[in-house]
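Before I ask anything, let me first share the structure, which is written out below as structure tokens.
Here the complex is missing one protein chain, while the rest keep their positions.
Entry: chain A
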Amino acid sequence: MKSSEYAAGSLLTVANLSVEDVAAILAATDRLERMAAAERARILAGRRIALLFYESSTRTRTSFELAAKSLGAMTTLVSDKSSSIEKGESLKDTGLTLRALGAECIVLRHANSGAPYLLAKATGLPVLNAGDGMHEHPSQALLDLRTMLARLSGVGGRLVNGKTLDGVTVVITGDILHSRVARSNAMLLPRLGAKVVLCGPKELLPEDALGLGVHGASGCVVIERDFDKALKQAQVVMMLRIQRERLAGLELDLGDYISRYQLDEERLAARSPEALVMHPGPMIRGLEIAGEVADGPNSAIEDQVRHGLAVRTALLVRALGVGGFESVTV
């Protein structure tokens, strides 16, 4: 890793985060959450954060924006929907323009995998990856982790280290191939001791996914095609959206998929009645997940959104090198 090429406080991938970094981010999240709103609003008062969104994403964009505003920062949204991204201008030049206009940090959502690396290298600014192509969504993995720590019984009090999720099996089911959420979670959670079971049909989950397994981690990444078998082991089951637009060309029968991989009440009750149910959203009720499960007592879906806002305040504070992150390294 040539991490030195990127500004401290950047978050491009979970792979560059040490377990200590994760612990520090989660501790800062707790601190910020306990703070009075007025005090929190002074932390980034007057600082400038650019939200550069080449792909629409209501949830992630709003979450970052509200997080920045709660810290008192000024935000500007540059999106390909507005006319503010000059047609044909390179990502590098757009980044340099934002920097010249005073942006101190860029939150980037981009349709191309790896785009945040390019932007971070070109601008020297801290860049937060808000989802890049089929690659990663690191802030999502951190908010998912915080959700698990808050909701899983017996885990909450543990120190955040390589054993925090010992004995926890997280089943991630669905379109793993196209999912940046799956990649980030499968790379992050095993480093904290979790077993990650990837589940889905071959078309959406090639064997190459095993390459996400991290060497030297106490946790591991495995593939299980049979959802029922996977579910039996699960303390957490994370369902992924079936991206219909990406199914073109794949030989996948939706009806068959639903019968084999949908998380419905009956399946959950029979296989893993205690499991925490998660979904990064947006979800399609009745496709990958039944509405009753999404709204049911096991569901942590709304918690995830709340934790997302909290974790992102910490990531922004870290990006700008304040609030205990003054000497942060990536």
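Everything that follows uses one rule, which is that a contact is a pair of C-beta atoms (placed from the backbone, for glycine too) under 8 Å apart; a residue touches a chain by one contact, two chains touch by 3 or more; residues count from 1.
The rule is short, and it goes like this: contacts and distances are computed from a predicted model.
Of the names listed as "Putative aldouronate transport system permease protein", "Acyl-CoA dehydratase activase", "Molybdopterin synthase catalytic subunit" or "Dihydroorotase", the one that matches the UniProt record for the absent chain is "Dihydroorotase". When the omitted chain is restored, the residue from A:T76, A:T97 or A:S113 that touches it is A:S113.
Only one residue from A:L11, A:L26, A:V78 or A:L91 touches the chain missing from this view: A:L91. When the missing chain is restored to the complex, the residue among A:R61, A:R109, A:H135 or A:K195 that touches it is A:H135.
Contact residues of chain A toward the unshown chain are 1-2, 12, 90-92, 110, 112-115, 117-118, 122, 132-136, 177, 180, 183, 187, 206, 208-212.
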